[in-house]
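Only a single protein chain was left out; the remaining protein chains are all shown in position.
What follows is chain A.
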Amino acid sequence: MATNKMDPADEPPPLLWGLDPVFSAFAKLYIRDILEMAESTQVPGIYFYNLHPIFKVDILGTVVYKRERDDFFCYGVDDGTGVINCLCWKNDLLKQHGKPSGWGKHSDDAEGDFNVAAELEKLQQFQYSQCHLDIGELLRVRGPVKTSRQQREIMASTYYKVNDPMMAVQIEWMMEVPELYRQCYDKPFKLHPDASGEPAMSTLSKATNIIRDFLKQKSVVRFRPYDVLDLLHPLVPEQPRTDSAGEPVAGPSACQQARQLLKEALQILQDEGIVYRKLKSQDEVYQVTIHDKDLLIAIKDIIREDCRREKYAEKGCHLLHILSAVRQRYSLNVSKAALELVLKSLECNSDIVSTSDNYYTMF
């Protein structure tokens, strides 16, 4: 195991610790690993298991050592791999009274009578029994790891006796922990799955983003596919494709691939309503929806006129009503997504007002 031989220079910077999900969890580590973890040289109280920053743990084990002080219990917990001291603070109740006296003095109360004082006492009694363990009993402790006087210990933030007469809890724990190690603690934490630091993205979504950014930056109003084809060339590998034997393989050329990619990307942009074709003709012209002044004016006119009609005066026009009117008066090819984009931008400019979900009016 390389945990305690870690080079301090390998420590991940503290800024990144919080990004490791193990950091904010109570790690269910074996006690041996808790005892052997290397402590951070930068921040005391933080430990590293396999480069995972750890400061709080969750353990289950048999109490094999016990010491009681005024303020706390000190339990030695053994999980079969190691023994660690757990500092378990007494709450005020345990501290003041020690063992609460006078237990059972309400026992002769009439049955069925709900006595708050008696119930509270029962609760206290239960709490006492949960915190007061003897050697041989099973204890579960969660809390931060501390090193005091060169000894590692757990400062319990929660601790309780586990009632496990048939070892079901212990067996479950023994089965679960190796799985957690395999899936989580023993896997190194990698911040960047990709060497370049970019999230993995398909060529198609890259192509779509390139066109989208281009249209936005240049405030394009309308374009033809060959106007933007050049933008996609960097995404298509230039080298001729070869098979395993090194022979060139017949296949689509780079130009054809780029054209195909463009076609798919434009389809996505159309589906999103970012572009649309006013006329479906041989000449492929795409309108950029929110830069199409005529469309904006047409939609505003429709809303203004229809809201004067009695039927729509109060509530405004519904999205689908506007859509069918736009298709009748302006262009058959305006999609619902495109209309929604325009309505959103008109609303942002306070040209129109939405009265309720999907209803729009104009003053």
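Going forward, a residue touches a chain if its C-beta (ideal position, glycine included) is under 8 Å from a C-beta of that chain, and two chains touch if they have at least 3 such contacts; residues count from 1.
Note that in this section contacts and distances are computed from a predicted model.
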Per UniProt, the name of the complex member that is left out, chosen from "Proteasome endopeptidase complex", "Vps72/YL1 C-terminal domain-containing protein", "Large ribosomal subunit protein mL46" or "CST complex subunit TEN1": "CST complex subunit TEN1"
Candidates A:S40, A:N85, A:T208 or A:T361 - the one touching the absent chain: A:N85
Of A:P53, A:G76 or A:G316, the one touching the omitted chain in the full complex: A:G76
Sole residue of A:T62, A:Q257, A:T289 or A:T361 that reaches the chain not shown, by the stated touch rule: A:T62
Option from A:V43, A:M167 or A:C255 whose C-beta touches the chain left out: A:M167
For chain A, the residues touching the chain missing from this view: 1, 31-32, 62, 64-65, 76, 78-85, 135-136, 165-168, 170-171, 174-175, 177-178, 181-182, 186
